[in-house]
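There's a structure below that I have some questions on.
As you look at this complex, bear in mind that one protein chain is not there, while each of the others sits in place.
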Amino acid sequence: MPISKEYVAKRLILLMLVVIGVLFITFIITRIIPARPELLWAGPHATIEQIQKAREQLNLDKPILIQFILYLHGFFQGDWGISWRTRSPVLIDVLSSLTATLELIIIAFTIAFIIGVPFGVLAAIKKYTWIDDVARIVTVIGASMPVFWLALIVQLIFGTWLGILPSAKRVDEWVVIVTGFKQITGFYLIDSILQGNHMVFIDSLRHIVLPALVLASYPFCLSARMTRAVMMEVSTEPHVRSLIAWGLPQRTILFKYSLRNTLVPVIASIGLSFGYTIIGAFMVELVFVWPGIGYYAAMSLLSFDYPAVIGCVLIVAIFYCVINTLVDIIHSAIDPRVKL
Amino acid sequence: MIRFKEQRIILSLIVKKRLSLISLLIVLSFIVFGVSGPFIVPYPEDAWGLTYNVEKRFQPPSVEHPFGTDALGRDVFSRVLLGSSFSLIIAIGVIGLALAIGIPVGVVAGYYGGRIGTILMRITDMFLAFPPLLLAIVLAATLGRGLLNLIVALAISWWPWYSRLVYVQTNTVKNMPYIDSAKIAGLPSYKIMTKHVIPNALTPTLVQAALDMGSAILEAAGLSFIGVGVKPPTPEWGLLVSEGWQSINYAWWIAFFPGLAILITVVGFNLLADALRESADPRIRRTVLMRLGIKQ
Amino acid sequence: MNSNALSRPLLVGVIVVVVIAIAVGLYFILAPAPPTTTPTTTTPPSATIITPPTTPAKKVVVYASLSEMTTADPSTEFSNSILWLCLVYEPLLWYNPLENKFIPALAEKWEASEDGLVWTFYLRKDVVFHDGTPFKAEAVKSSIERTIELGQGAAFIWDPVDRIEVIDDHTVMFILKYPAPLDSIAASSYGAWIFSPNTENTPEWFNQGNDAGSGPYKLVKWDPENEVILEKFEEWWGWKLASYEMASGKAPDVFIVKIVKDAVTQERLVVSGDVDIAMYVPLEDVDRLKADPNLHVTIKPSFQNLLLLINTKKSPLDNVLVRRAIAHAIPYEDIVKVARSGLANIASGPVPTGMFGHFDDFRYKYDLDEARRLLAEAGYPAGIDKTLVLVYTAGDVYEQRTSELIAASLSKIGIKIDIRPMSWEEQWALAQSGWEDPNKAQDLFIFYWWPTYITPFDFLYNMFHSDSKSFNLCYYENSEFEKLIEEAITLEGTDEKKALELYYQAQKILYEDVPAVPLWDMIDVRVGRAYIGNLDNAVNPAYPTVIFAQVLNVEK
Amino acid sequence: MNRQPLLQIEDLSIDYIIVGGSIKAVRNVSFSINEGEVVCLVGESGSGKSTIGLAVAGALPENAIIRSGKIIFQGKDLLYEKSKNKKIDNVMIVFQDPAATLNPLFTVGEVISDVIRSHLQIRDKGEIREKALEVFRMVELPDPDRIFNSYPHELSGGMLQRVVIAISLSTNPKMLIADEPTTMLDVTLQAQILDLLLNLKKKLGLSMLFITHNLGVASEIGDRIIVMYGGEIVEEASSKDLINNPLHPYTKSLMECIPRTHIKHSRLKHIPGTVPDLRNPLKGCIFSDRCSEVMDICRVVKPLLKEYSKNHKVACHLYSEEEK
Partner (left out) sequence: MPSLLGGGEMKTELMKIKDLKKYFPIKTGLFGKIVGYVKAVDHVTFHIGLGEVVSLVGESGSGKTTIAKCLLLLERPTYGQILFNGYDITQIRGKRLKDYRRNVQAVFQNPFLSLDPRMNVYDIVSEPVQYHMKLSKKELYEYTSRLLEMVGLDQSFQAKFPHELSGGQAQRVAIARAISLNPKLVVLDEPTSALDVSIQAQILNLLAELKEKMNFSYLLITHDLSIVRYISDRVIVIYLGKIMEEGPSEYIFSEPLHPYTQILLSSIPDPFTQEVREKTILRGEPPSPVNPPRACRFHTRCPYVMDICKEEDPAETDYRAEHKVFCWLYAKK
């Protein structure tokens, strides 16, 4: 997997451009469209003088370009602004809610791809059987599912009607206090293992099951469908037919050769589905009261807390960019024709 | 053994055909309901949210109200039915607007290339760097709630996909021998562009766009659910689910049926896409192909 | 054909793996742990799964709040943080509006001069702040002066105060510019907190999660987005008193305010026992919850009310007849049924039911014929051809339902309404523009009000006085009305009867002028687990959304 | 012919299942190949020649169904063996497009190692590599070490085809199926590959089923030529016989179609019409609708492949009457 310096430079420059571009677009949207941000900042009881002071604080008295440059300047020094809603630094807010989302997304993605890819493979090699037909129907339904609705239904069934799984929050406060659980990494499952805290581990596992499954539904169906479709395409390609003709064992053909060919587009789709999944996470977090970035962003949006909104958009965009880079690197590792 | 295998293959082909038929049926009925919705709703006042009925609140599904009634005593069935009209408007609006921006950008960048093309595509890439929908959410929230704002917000986050697709297609078509043969016939550039490049480059995009209507409905519903979409009492499906959420423990049907309507409609579009081309999520697939430099 | 040979084992393998995974998952997730719970515990069904350790457990009470916390500065905070400020900080007095009596807090006794201009408070002696500083009169002076100086939030309540004099360590005297009910002011829900003078006392310091209070609970975790954790302050003077109505021997050791932003989830959590008290539940479910033996539902009037503010400066609403027509075209009963499931009183004037200054004579009659007649008289026999814009705060289901009902009903008399959900900030910014150009602003505004301290003046001044640019979003100006309430407030501390009469006259003017249509006065519902005793007394309409944790009897 | 042929195909029929029917790609084909013999299957596109090659190699696409017939190789029925999932070591295949034949994600060495490992049961890596390098040298590949570690995209077309041949030879097969191995190559490279294959045949005594559409190539490499049209064999003869004395009208006209480098033509013959529709093949002779010498019987009765002279078979009514 040769990665050239040029590629690294290119990616870094690209990341920089994306960050500035995203900042620029979001900044423009959020500064131009709401008529008077200083009113929001100064709060409902502000006097005229306070509003004027707010204008100065927010640099609103300066030309828009200067405002943007000042913002950029602060941004690269780690000053992402102060949330108008919580009055705490956006960077801290964003990072603290990010771990909750990551825990959810990582679990969802793991479920999705660990089950999804083999499921797709199975459907592909069982082409022309009921397994394939069922897989086709199940995955098309899953990929068309409005995730927020699924969340509601699942919550209703398992949380309210059956009452077997908790349907909100990350962990029971009571357990946290009783066991003296401390956050270290912010990932409850990891933290509880690190502390040998059996109760918190099980409790947070119980809490994460429903949201993670709901969130996993889309990437799962996507990866299964993608795998199935690509696998079928690959299996008709001459380089696979030739291996069959040369009498290699089917196991080798399937799991060594075809699978690697299949993984190239499948992994690319993982990167892209990340984008959809994070938006899915917005809704799932909203329904399951999961204190993640999606929840934070939704709340910030609804109360026009623009520094927070820009922060959220940015962190998500950076993540998206990083994931895409990762996909490129994995791609180049799999495919020797791709030189980075 | 042989006979069995043959029958399995034939059966599978039939299932495939059946599914395409079903999908066609779903999509057609969605369009029919969407167009005729306002004229055939059993309780038009309920559907438009112009009335309420205190006595009829939270009635479970019955013959009179097949989907039950909501918190204001309105017929959920009527609202879901009329919702198909709004979903249709949103889908057509979003896709249409996105195409209206995306096609010129893609065609110009693809056909003329050069510096203008590069600049246009870099701008497109910048928009594509946003995770899908995030931009739409921010825009929709900033513009304020409303049908038109929702459509604009979604279209703005959507057009770069089309412009990229059209760009790739235009580039492919531009290098096809039949374009050479048109050049050799001496046709002027504008004629080649209008008669050969655009029709050939756009057909796949337009088919794709038609199939994307399912996704547009899904994403619009998501935005409405978050609370940045249409405003009440518009019977948009996402908003209906969101309203039903308030009383889901008490009256599950209010949120259930509109969600089911979304699901069925989107399944219809996706199955149709499957039937037209063996595909995963069309949105994902086309970008994967673009990334990998494979032409469709 | 040959694919069978390979894929059969593969299929079996996949199935086996999935089955094992599901089995293990189910075991972990569903299998009840060995019941080592103490026998007295009445744990909810799902809570049995988690076993508390046998060591003497702390009593933890989780209270689900609908909105996130705002700021932590006791001088300037004027919003949701009241929820825990009431537990961490103390004022000089508490007020119980339902019995119309004051409860001593940091002040043991107080007295006012005849003319109502000089108020003397005698302070409690054995009080220490959480930082260890003993409480003295100087703290009262410095706290209130800081609040006045910062001039934010509810600082306006101290407007009558000319100066504060420290008589001795435990006596403090307020000299007023004009007569005012300083006892009410000192019991205000905002801006009346006393805090330690030894702390840094900067907004930043407070917002980092520090507290300088003297109350029964200390702030130990400040995560305004998600949760606020309070821990019992063992040295609080109230625990030591033999009988004090604001303290209980079985108060929780830890009190957690958990932000749960929707009522459905709150309901689910309180039913499952994941939270102990829910602030809001879907009102349709209240009857069902009442029947649940594991729960206790507290229903109390609240001094929060909902009004429809009318833009009195914009045509056609500048015509009083049109406003009256609207007032008669609103289905008050239906709104209360639909929006609040009956858990509200139909409003009569802007002062809420049960409060001092409320009169029952100001209800409009729902009468569409009368409304049509008025509209015709105003010159609109066929209805109004302009669509009126009604704004409400997005996400509030009560406001939403109320708005939809109003819109549906007004359409019957030919008034078309465009309902616009907005964020509060956006809504308020739009409304502010009305003072510059009323035509740019909304036509109708769905608006909640609740008092800072308990006086009708708070309602009447803020919403209808032309000096109150922030909240007079009817843009209403009436000098006669303004004179009446200005006089009434000065008399409140000394001549209650006369004050009441003036308030009556003022509200009569509003009734006729219809700058706003009061819709309903809220009845609060709090749902607690059954083992949370004395919940009824932990709720006080003067301090909305607060649960006075120190009075709870937790039987857990 | 007292010896048992190496490969014997009996009454082979293959269909492809498609939506709304099936393509009857190969119908009742029988022929045999002796040890050390090169037999060429010649035909235009759609004649079914490649399908037969794939069937022998056991690499038919999934929607193909073998309706009838046997493929007997060294006395064993390959179809039966395949269905029992046994490996067939002694038949290997070379495809048309060498660039597409090799998986782009794997080095040449990985593929050949896997082939050697699974066929020769060699476990030792060094030994496998030795074997691979040996066959590389056998096909005259320069710098075998470098090629072993190369990816397909790093090699040119001619080299790739040699690699593919090397892979096919690595299992010491008795028989090689070559499916249009030179079609994608330039003439000079085609000559190289043909030369190589002929050398290998001589050196290793390899039998070959060589599939091509080019009669010139066929005559150059084949001992025997089988002409196929529309999924059926129309003529079968030794190369010389066939070139010098073609019997079937199709073979004749095919021959006349070919422009010749060494003779100047004024006009080329051509066959009117288009290839037959194999979803509904003609009832009588499959060539009857394009044949210049068509008779009434041709449209009704299907002519059988019959011996016309020694080692020269033809399926045409023109000859059946005369002979009998």
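Which chain is which? They are A, B, C and D, in the order written, and residues in each are numbered from 1.
We take it that contacts are C-beta pairs under 8 Å (C-beta built on N, C-alpha and C of every residue); 3 or more make two chains touch, one makes a residue touch a chain.
Please read all numbers here as calculations on a predicted model, not as lab measurements.
Which one touches the absent chain: D:A99, D:L120 or D:A191?
Considering the complete complex, D:A191 is the one touching the chain left out.
Who touches the missing chain here, B:L19, B:A71 or B:A182?
Reading the full complex, the residue touching the unseen chain is B:A182.
Can you tell me which of D:M92, D:L215 or D:M228 touches the chain that was removed from the display?
Checking each option in D:M92, D:L215 or D:M228, the one touching the absent chain turns out to be D:L215.
From the listed residues D:L60, D:I271, D:C285 or D:A315, report the one that touches the chain absent from this view.
From the options D:L60, D:I271, D:C285 or D:A315, the contact with the absent chain belongs to D:I271.
For chain D, enumerate the residues touching the unshown chain of the complex.
Listed in rising order, the touching residues are 44-45, 156, 158-159, 186-192, 194-195, 213-220, 239, 243, 253-272, 274-275.
What residues on chain B make contact with the chain left out of this view?
Missing-chain contacts on chain B: residues 176-178, 180-187, 191, 195-196, 199-200, 203.
Basically, only the chains that are shown with their structure count from here on.
What chain sits nearest the middle when you go by CA atom centres?
Chain A is the most central one.
Work out the mean Cα position per chain and let me know which chain is farthest from chain B.
Taking each chain's C-alpha mean as its centre, the farthest from chain B is D.
Could you tell me the distance, in whole angstrom, between the mean C-alpha positions of chain A and chain B?
Measuring from centre to centre gives 22 Å for this pair.
Could you work out how far the Cα centre of chain C sits from that of chain D, in whole Å?
From the centre of chain C to the centre of chain D is 87 Å.
Quick one: chain B and chain D, Cα centre-to-centre, how many Å?
The answer is 50 Å.
Would you pick out the residues of chain A that each touch at least 2 other chains?
34, 127-128, 155, 160, 264, 302, 304
Enumerate the residues of chain D that touch no fewer than two other chains.
Within chain D, the residues that touch at least two other chains are 62, 83.
Taking the touch rule as given, give the residues of chain A at its contact with chain B in the complex, in rising order.
Contacts found on chain A: 17-18, 21-22, 25-26, 29-30, 33-34, 127-129, 132-133, 136-137, 140-141, 143-150, 152-153, 155-156, 160, 222, 225-226, 229, 232-233, 264-265, 268-269, 272-276, 278-279, 282-283, 286-287, 297-298, 301-302, 304, 309, 313, 316-317, 320-321.
Which chain A residues qualify as touching chain D in the complex?
So the residues of chain A in touch with chain D come to 127-128, 235-249, 252, 256-257, 260-261, 264, 334-337.
With touch defined as at the start, can you tell me which chain B residues reach chain D in the complex?
1-2, 5-6, 9-10, 13, 17
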